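What you see is part of a larger complex, with each chain still in position.
A and B label the chains in the order they appear, each numbered from 1.
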Amino acid sequence: MSQESHEGGVPELGERMYALCEELFPICRSITGDGVRETLRIVGRHIPLEISEVPTGTPVFDWTVPKEWNIRDAYIRDPRGRKVVDFQALNLHVVNYSVPVRTRLPLEALKAHLFSLPDRPQLVPYRTSYYKETWGFCLAHERLLALEDGEYEVVVDSTLEPGSLSYGECVLPGDSTEEVLISAHVCHPSLANDNLSGIALATYLARALAGRPHRYTYRFIFAPGTIGSITWLARNEDVVPRIRHGLVVSCVGDGGGPTYKRSRQGSAEIDRAVAHVLAHCGRAGVKVEDFSPYGYDERQYCSPGFDLPVGLFERSKYGTFPEYHTSGDNLDFIQVEALNDSYRWISQVISILEDNACYLNTHPKCEPQLGKRGLYNAVGGSNDSASIQMAMLWVLNLSDGGNSLLDIAERAGIPFETVHRAASLLADAQLLTAC
Amino acid sequence: MSQESHEGGVPELGERMYALCEELFPICRSITGDGVRETLRIVGRHIPLEISEVPTGTPVFDWTVPKEWNIRDAYIRDPRGRKVVDFQALNLHVVNYSVPVRTRLPLEALKAHLFSLPDRPQLVPYRTSYYKETWGFCLAHERLLALEDGEYEVVVDSTLEPGSLSYGECVLPGDSTEEVLISAHVCHPSLANDNLSGIALATYLARALAGRPHRYTYRFIFAPGTIGSITWLARNEDVVPRIRHGLVVSCVGDGGGPTYKRSRQGSAEIDRAVAHVLAHCGRAGVKVEDFSPYGYDERQYCSPGFDLPVGLFERSKYGTFPEYHTSGDNLDFIQVEALNDSYRWISQVISILEDNACYLNTHPKCEPQLGKRGLYNAVGGSNDSASIQMAMLWVLNLSDGGNSLLDIAERAGIPFETVHRAASLLADAQLLTAC
């Protein structure tokens, strides 16, 4: 699978990913409920997606699938009857998983249920209460300060009842049953970078892979954060041993980073592949960080009982930008070009996983004579030629059975793609054989 | 053993250590003799101390216990009969182990027996001649320059005769017969930082440990430098295999450093524990250095035939401060607060040794649900709570049997004490079991 065949270079791909984010933005997602189902239905228009519904009460390792939450409306009316907080205007205004309530209460009592960000007074925070039955509203701090004394009417027209948890899977069989896992969470309501950008990128990546042959089987998981990946793992322990590489994809639509958090293993092939791509990506803001047990669903994939080689790919790191988990993470915060760059880098990572292999130099004693095979300055374009030439020497020198092409690319400081092209030329000339 | 239970936080502890230094300061110690015995007698008022007397001539590995040296008086009278150098005023004035002499001789001949420091003309140097029978005097260089020509009277009223070498041991049995060795040398005369500060710290540390239960057996050795530790090792080869960790403690009363010299092993648990404490101690001057075969008694403990995990803990490194081995290393040079800080850090090291352990996460597949056990934001005080929360995630993630709490603290960059508290909470909730 060569890099050129990826849609990553196609500018309209970024626009398509952005358009998918736009379509998904208004939906009120949560860890269960119709918002997730509607999201999976839209993703399923682009790729083959199998939806699972796991009933409330199902035990999943140390957890239990919770009641299903749905919401029709929610608002607060001030003493003069004006809607001062309105779910219809922005679904972040309701604390996610709020239990139904219809009541009137004075401002002071109401305040115990109101959440705002004094340090970012114009932004509405995103809050949840999945495992404690309560209700609440989020609003801009400047709106909170402007509330007058008096009695307020509060309505949360929601349901929290036995139902099911929904997740979607897209499995693209490859030549091998060994799997690459790509995981995006689907539980955040109107937040664009976290997590619509990840959903859009994963969807279009799956679409591209569905259209061409590949070595690995690819499994894309679209599931609610934490409880979703736990549920998937609990129901798929037989799949786990086949997972060779994996990425959690989130916050890939802003212009920061890129940021990569290594898997718990630390130097798994996925860790080295991403680090290699980012080392050669030409961006100044690259950060490659060690694993830590806080973050997204890599927490579950990298729990010690699984210890999967799954890293986290982001642009700006979660929690480090002021828009994170607020109404500032909207469609203006994500960019077509950033989505496109993120897609291209992840595609390059996948090319490495696909193409990485170990070869044996068939003429290990002294250098073979490249000239008589037309391999000496054989490739046009002098800079490219020089680097292919050096890459051929590196591949010949290190192909002793103990080095993969990625090992060679790392040691030589040459982009993997160049090393891979050199290896292809050498294999064509029968100077390399498969290991 | 929790950190709070140490006396390290108690301000008067520094004052008590300083007072012990004051009491010991005037005594003329050497590698043998009554000065050492008097020192051990005073230490023995604070802790249970077993004194050993090893006769002159006893072979100890490649060495032989030397003759015992004692001194009553020594002085030099100038041609006018004035005492220009007087042992009674400062015991550093006599070269330690000087043989007895009563003679008169001209200044030029006398000078071959006089030692001074031209680059620090006001300080009296400390010199010894343990293994070459001679005599000499040390004096300030400005005093030397002021000596007039003429005949001088020299008296060294000392004895160098068969006797014994004395050392003291305080053994505090723990739950285990595995031992922690704390070693301080007791052979320097009126020098405060080197070595009274180490004697005082070791004494009060032993006193604290004697008053509470502990896992390890602690062995404190108060012995003359080099020949003392060699003698102890020669007579205790059966104990050596039980020593799991050790520290030589010296120069812990000045405000410099702290400085740690690693054991010969280099990454023994003691080396990592001290480095961890110092990395979190908040001081700018921390130095952690590799082992070298020059220094204090770690030279013997780390000789290749023993290779014990024994490091050297100091504030300013020996030999690097101008007061080192001179009359400048007096009671003004050491500080109550510095003694207190040194004590606290070594106590924290001991807490790590005591509390370090390896646990197994009982729910290794995915994260366990902390919330249902009251462990999610369970601890009051938001900063502390956040760090305990992170520490719990780290402990759960890494407790796979291959990582100790110190391994986890190092990888997480979190103080050991926080990691240990997190582990205790998790063990109480049966989320961890002993490895």
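Things to note:
Everything that follows uses one rule, which is that contacts are C-beta pairs under 8 Å (C-beta built on N, C-alpha and C of every residue); 3 or more make two chains touch, one makes a residue touch a chain.
These numbers come from a predicted model, not from an experiment.
Shown chains number 2; the total number of identical copies in the complete complex of this file is 3.
Definition applied: only the chains that are shown with their structure count from here on.
Contacts from chain B toward chain A in the complex involve residues 361, 363-369, 371-372, 390, 393-394, 396-400, 411-412. Those residues of chain A that touch chain B in the shared complex are 60-63, 131-132, 226, 229-230, 233-234, 264, 290, 292-294, 299-300, 302-307.
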